[in-house]
Structures are given as C-alpha cells and as structure tokens.
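Coming up: subunit A.
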Amino acid sequence: MSLALDLLTILAVSAGVFFFLAGTVGLLRFPDALTRLHALTKADNLGLGLVVLGLVFQEERLFAALKLITVWLLTLLAGATVTRLIARNARPAGPRG
Partner candidate 1 sequence: MAEFLLAAAGFVLGMVALGLVRILWGPGDADRIMAAQLLGTGGIATLLLLAEAMHVPAAVDVALTLALLAAFVSVAFVKGSAGSEADGA
Partner candidate 2 sequence: MSDATVYGLCSAVLVGLGLFGLIVHPELLRKILAFNLIGGGVFLLFGVVARKGAAAGFDGDPVPQALVITGLVVAFAATALAVALLRRLFQETGRTTLRSDG
C-alpha cells in the first residue's frame, strides 16, 4: 500500500514539476505579454495542483491534507484575480522600457 502511494506521489510530483518547466519555457519564449500570461498561469497552477496531489498521498492526517488543498485553492483564486487585473489594468509596456 505504502509503495503504491509512494509511486503515485512520484508520478504526480514529476508531472507537476514538468508543468513548471512548461510554464517557464512559455514565460521566456512567448512573444507578448498576454500570451505569456496565458502560458504561465495555467501551467504553474496545474503544476502546483499536481504537486499538492502528490503530497496528499503522503499525508496521514486529514487536517494536514486539507491544509495542502487550501494552499492550492488560495493560489488559484489569487492567480485568477491577478491575471485578470493584469490583463485589464497593467500597461503592457512600462513607462521607460
């Protein structure tokens, strides 16, 4: 049982880490701010979600597992809000480059 859980953890965390890689590549390579925004927030929030999922398999106490999920939900909410605000508010190019 513990071995199976360990395996699930390794799978989920590896997949999560891969999405961080994808997000970073997008942030570096995509041509303009809005597409970068798109690449970054989706990939990273998914990456964090998979990392959280992997760690939940290692948690024995319910409260600790819930706390991990809360961290992810808070990050999602913050990410969605800020992304929306950036897309609407922030000037795509700064005042002096």
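One rule holds in what follows: a contact is a pair of C-beta atoms (placed from the backbone, for glycine too) under 8 Å apart; a residue touches a chain by one contact, two chains touch by 3 or more; residues count from 1.
Regarding candidate selection, all candidates are chains of the complex that A comes from, given by their letters.
These numbers come from a predicted model, not from an experiment.
Undergrad: Sort out for me which candidate, 1 or 2, comes into contact with subunit A in this complex.
TA: Result: candidate 1 touches subunit A.
Undergrad: Can you list the residues on subunit A that touch candidate 1 in the complex?
TA: Touch residues, subunit A against candidate 1: 6, 9-10, 13-14, 16-17, 20-21, 23-24, 27-28, 33, 36-37, 40-41, 44-45, 47-48, 51-52, 55, 58, 64, 67-68, 70-71, 74-75, 77-79, 81-83, 85-86, 89-95, 97.
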